[in-house]
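My structure is below; once you've seen it, I'll send some questions.
One chain of protein is taken out of this complex; the other chains stay put.
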Amino acid sequence: MQIKINDKIYDSQKGETVLDVCQRNGIRIPTLCNHADLLASGGVCRLCLIKVKDNSQLMTSCQLVVSDGLEVVTEDADIERARRINLELLWADHAGKCAHCLKNGNCELQNLAKEYKLDVFDFVPEIKKFDKEQQLRALKESLKGRITDNGNPSISRDNQYCVECSRCIRICKEVQTIEEYSMNGRSIHTSVGTACNAPMDCILCGQCANVCPTAAITEKNEVEKLEELLSDRSKIKIFQVAPSVRFTLGEEFGLEPGNFVEEKIPTALRKVGADLVFDTTFSADLTIVEEAHELIGRIEKFLQGDETVKFPMFTSCCPSWVLYVEKYWPEYKEHLSSAKSPQQMLGAIIKTYYSGSKKIDKKNIASISVMPCTSKKFEAGREEMQRNGSKDIDLVITTREFARFLRKRKIDFLKLEDQRFDQALGAYSGAGIIFGSTGGVMEAALRTAYETLVCEDLPSLDFKNIRGVKGVRVAEIVIPKGKCNVKEMKIKVAVVHEIRNAKKVLEMMKKGECDYHFVEVMACPSGCLGGGGQPVPTNAEIRRKRREAIYYKDSKLPIRKSHKNPAVKRLYEEFLKEPGGEKSEELLHTKYIDRSSNI
Amino acid sequence: MTIQNILMKYEVKPENLLRVIKDVQREFGMVDDKFIHQIAKYFEMKPAAVFSAASFYDQINTKEKFNIVVKVCDGANCCTKKSAKIIKEVERFFGQKIGDSFNRKVIIERESCFGFCSQGPIMVVNNVMYEKVTPEKVDDILKGYTDFQ
Partner (left out) sequence: MEENQKILTKNWGKIDTKEITSYRKIGGYQVLQRVLQMKSQDVIAEVIKSGLKGRGGGGFPTGNKWEITAASAEKEKYFICNLDESEPGTYKDRLIAENDPHQLIEGIIIGAYAVGANKAYIYANGNFHLAHFLLERAIHQAYENNLLGKKVMGSDFDLELELFIGAGAYICGEETALINSLEGKRGEPRKRPPYTSEKGLFDKPTVVNNTETLSSIPWIMEHGGTKYSQIGGNGEVGTKIFCVDGIVKNPGAYEAPMGSSINDVVYKYAGGIIDGDEPWFAQVGGSAGVLIPFGSFGAVPAYPRSSYVPMGSGAILVVSKNQDIKELMLSWANFFHRESCGQCVPCREGTFRLKNIIERLNEGNFSQNDKEDFNNLIWTLDNTTLCALGKFSVIALKDVVRYGFCDELK
């Protein structure tokens, strides 16, 4: 179907909106409520207004579906005036708030204000024109209905920045099915919030912060805490960095998505005071060895006729997914692998094995992780992740906070020289690196499980049918007799991202229709590379670039199987002895809690 | 009546949600956190969805309970009959401005239109409607409520 926009012909598909066509073709239309990851809003921001040719009525391009012979105009005096006034109305609410705002410089509203050259706050009379009583009233008015929420470890909210675009409501409902947010109140008191404005009680995935155009929802900013830890001279500062961060951090410094900036990260961290920079990718390999061992154990038990074995086994490295099971499906918590996440495994190893071998008192260690994830902040605070009252991970900062901190320190990130992670707990395989993408944990686990079971090399390391972005991806892996002479069998696996898809699997289980042996779940779109702490903006295209970079990196690595990682092997030889052994059970495995009464 | 009694009166159907909310409001004077969660559970909805609907309506109080709620009609008809003066009188009587909720005992609200315009100006105090109110009558009416304060 062809439509005409500003007298030029463009191709379009049935069901598309005019806004879709414009965005694809680089025709500038401002919008605050629309987001590429979400269904259309109700057309609430009224900024994407356009006109159908020869019709004076203004219409929202996000709601106007293309039809044959449609001709639209996207710029004229009325359209400009309408966008400007509506933008000014939103902007007026933000008078004087930018300077102290976390999103300063990366705020969609601020960017639009710049684009439309709004410099004065037209609708807000200058405060000096007010008398005392009026000033007090204005103050009361602006405080009335202000809601801030810092009641959870991961996400902060402050509705004075909110523009009521409803993106957070939609992503929470449509993608994650949690429905934590709703539009509340009426008239000027309309605000986005939780039920009864209670503190948030969700899975803390942070997707709402990813889509928020302003600073109304952000990660819990702990840059100051980081500075505090770094300035503590009594402590040895040990960092770890998650696999996906090296593929996304560059975006914060102006690089295209998918740029691999691994070598700059240790340099930057050492520059700001890190004593050791370890790699979560290393412990991702460790997780795989433990998790594959657990899977094999469950399979063997099952083959021996043990009917109590819980299938499918779920991955447990995504803290939001774990929280989702604990809160909404506690009856299935035993299905979660008992293996801790890579962050927590490395945290435990640092404060036991590493501190022991170096004769450092663990009290003098500050263990800090850089994660793509808001939920990791919660995970680090879980009771099971503490030993004798001391947390294995002392502080988690997200990719965005890390970048903010580097900017604050005026570090010219892209010009830094290349350095390596500290190799003691820093070497990794390709299997660890693909943890950053949906399907990565499964693929890594299969590489190890297959070879451990069969005692032969895999014919091909690439499990292509579980890659991609389909909500639920299913594969069957044939385990041959092989050298170890196991019973021949088929393992059925599924890879899932976004909670809406995980819910489908859980509902299948409830109906007894789920015959998978192993299921990987990541709460965020495309897994950690689309995590709630990653750079914004995000959309399918950006995530595709990040994903491709990750798999490319894997394909180029000399070692691509976790159990072949020499650093992992050494750790077992020197300390852990064997996967699933006594030490491993103590340090690398955990238990889950029924949290359903909380909701 | 307990919340359970109210809930048991209604089938779990979408059109019963607002009815339950209204009943709870009538019985308890407000629909707070606890009720929202109980209603949500009964209707198998998310609490956010229940709160979102409840907080939309004027007659549902999800915030705080006041001992005295004075609603003065400010529709155009009552306005031409000097409702602005009545509002001023009420403000003077309680020593607080319309809309202020800092005192937490009394709230004065503007109301849109009760649909009794020919009897206007209309003032409603704790759900009792007063017709043809004049600024002079305000004191007498409100004196009857000061015990609630």
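We just call them A and B in the order they show up, numbering each chain from 1.
Convention: contacts are C-beta pairs under 8 Å (C-beta built on N, C-alpha and C of every residue); 3 or more make two chains touch, one makes a residue touch a chain.
This one's a predicted model, so the numbers in the text were calculated from it and none came from an experiment.
Participant: Where the complex has a chain not shown, which of A:Cys22, A:Cys45 or A:Val521 is the residue touching it?
Facilitator: A:Cys45
Participant: Out of B:Asn16, B:Asn67, B:Gln96 or B:Asn126, which touches the unshown chain?
Facilitator: Once the missing chain is taken into account, the touching residue is B:Asn16.
Participant: Touching the hidden chain in the complete assembly: which of B:Asn5, B:Thr80 or B:Thr146 does that?
Facilitator: Among B:Asn5, B:Thr80 or B:Thr146, only B:Thr80 touches the chain that is not shown.
Participant: In terms of residues, what is the contact footprint of the unshown chain on chain A?
Facilitator: Within chain A, the residues touching the omitted chain are 42-47, 49, 57-58, 63, 78, 81-82, 85-86, 89-90, 92-93, 122-123, 125, 129, 163-164, 183, 185-190.
Participant: Give me the chain B residues in contact with the hidden chain, please.
Facilitator: Against the missing chain, chain B presents residues 14-19, 21-22, 25, 43, 49, 52-53, 56-60, 74-77, 79-80, 83-84, 110, 112-118, 120.
Criterion: only the chains that are shown with their structure count from here on.
Participant: Quick one: in the complex, what on chain A touches chain B?
Facilitator: The touching residues are 137, 140, 178-186, 194-196, 198.
Participant: Any idea which chain B residues touch chain A in the complex?
Facilitator: 32-33, 36-37, 40, 46-52, 55-57, 62, 97, 100
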